[in-house]
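Submitted below is the structure of interest, expressed as structure tokens.
The complex appears here without one of its protein chains, the remainder shown in place.
Entry: chain A
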Amino acid sequence: MNISLFYFVAFLSIFFSLLVIFSKNPVHSVLYLIVTFFTFTVHYILLNAQFLAIVNFIVYMGAIMVLFLFVLMLLNLNKESEPAKSPLLKIAGVVAGMCLLVTVAGSVKTLHTSNPIVLQSPTLGLVKNLGKVLFSDFLLPFEVSSILLLSAMVGAVLLAKREPNDA
């Protein structure tokens, strides 16, 4: 039951992520990406990581994709207004993609397979345990990553703000 559910959801994830790439309309791509993120949420729930599931739901589906959709709707992209890319750019894209594929395949090969269904400690993903681990064992990485986010935010604001004599 559980394993067939896992394979079904995994199939849906891959199916929708392929649709993201192959659909012509950018707004449709974003909508498929939202469905893909939803299947990821289901994966997290199957792994009993409730907090991660709901955070993925809120942050990716609820916030980031709304922004994506917002920008796409504002730009109103469609087939006519899309500039044709030069062949050089296409070749460069293919080469870069292949390099990424080789890197990912190589790193995946070194990993050992784990059983996706049987968890080592089923309560690991619950909010209480996750919070305890984050604020005791991994306090420094946690704080460093928050500073990283803050610096990214400051950078974005700085880029968006014009010079006073420039306006």
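Basically, a residue touches a chain if its C-beta (ideal position, glycine included) is under 8 Å from a C-beta of that chain, and two chains touch if they have at least 3 such contacts; residues count from 1.
Criterion: contacts and distances are computed from a predicted model.
One chain of the complex is hidden; its UniProt record names it "NADH-quinone oxidoreductase subunit H", one of "NADH-quinone oxidoreductase subunit H", "OB-fold protein", "ABC transporter permease" or "ABC transmembrane type-1 domain-containing protein".
In the complete assembly, the contact with the undisplayed chain comes from A:I58, out of A:I3, A:L18, A:I58 or A:M153.
Touching the missing chain, out of A:I3, A:V104, A:V127 or A:L148, is residue A:V127. Looking at A:I21, A:L74 or A:I147, the residue that reaches the missing chain in the full complex is A:L74. Seen across the whole complex, the unshown chain contacts chain A at 27, 31, 34, 50-51, 54-55, 57-58, 61-63, 66-67, 69-70, 73-74, 76, 126-127.
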